[in-house]
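For this depiction, one protein chain was excluded, whereas all remaining protein chains were kept in their positions.
Moving on to subunit A:
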């Protein structure tokens, strides 16, 4: 019994000591008080140098946290208990967050650098007049492929993926809207189609693609394609840029039937504690030089018109990543289809995954 008490006491003492140490470390690094800014962003989606620079310029300590899906991010913000000051959701998620009253309206007078943003990216249907959100990056969904592994073959369309020569060569991202969307696009339907007959048709068509699919994976897709584990991958444009910087043989194409055009925007969630600092941060990121530095690091396309002047010519003029949006090849933005339709998309995706070779 005495031993037991002693053991309890020892464990308790160690726990207290660790607790004290942790809080001590936090205070010495300025993690408490109101001079901090918590940013909630996608993984690997900002140049860390910029955070350092922001901290130096403003004296605000940045806490940086990451998420890997819009849904996970929304759940965390909706449930509270967090103090995220800035978050970076995609367009359909912003729409949903506005509906659910999770965002704080922005004060445009504190964001003078907004003038550098290409008007093409402002006042879009998911957030009219940019009351809640400011563009961060944009991009497309497309096909990254290795011409060498395909014997010099060129891929230009979604339907090229159904080619028998691509047996067991395709990696897909694990996203219901991306994969079902690919099926819809290949049949020339809209990415936001809610007609169940069309969706079933798309699923049947995807079923026929099964022999060509090697795997459906998450972020590992970048590593797998760069290592030539598979010749073809369906990915977001920025991932493609990152893969291509690692393996120069690869090429990226936005399929001619059309594809998804997406925007990730900065917002201030209801949970924010440092609203002043959040505006400062958004304005800091809108500065053309910072936006250019960030775009070069991350690989996605910047909506900042002025920033293009600071980017190396070969990036700014690369039509694969900065396609001409007005002649745009049927690029479509995801709409918020509602929970029920999203569930239906996911169900079809699950059935598609269960297709046996």
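As a working rule, contacts are C-beta pairs under 8 Å (C-beta built on N, C-alpha and C of every residue); 3 or more make two chains touch, one makes a residue touch a chain; residues count from 1.
We take it that contacts and distances are computed from a predicted model.
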One chain of this complex is missing from the view, so tell me which of "Spermidine/putrescine transport system permease protein", "Integral membrane protein", "Caa(3)-type oxidase subunit IV" or "PrsW family glutamic-type intramembrane protease" is its UniProt name. "Spermidine/putrescine transport system permease protein"
Among A:174, A:276 or A:318, the residue in touch with the chain that has been omitted: A:174
Considering the complete complex, of A:99, A:123, A:165 or A:220, the missing chain is touched by A:220
Out of A:47, A:201 or A:229, which is the one that touches the chain we can't see? A:229
Residue-wise, where is subunit A in contact with the chain that is not depicted? 69, 71-72, 75, 168, 171, 174, 176, 214-218, 220, 223-224, 227-229, 339-340, 342-343, 346-347, 350-351, 353-354, 357
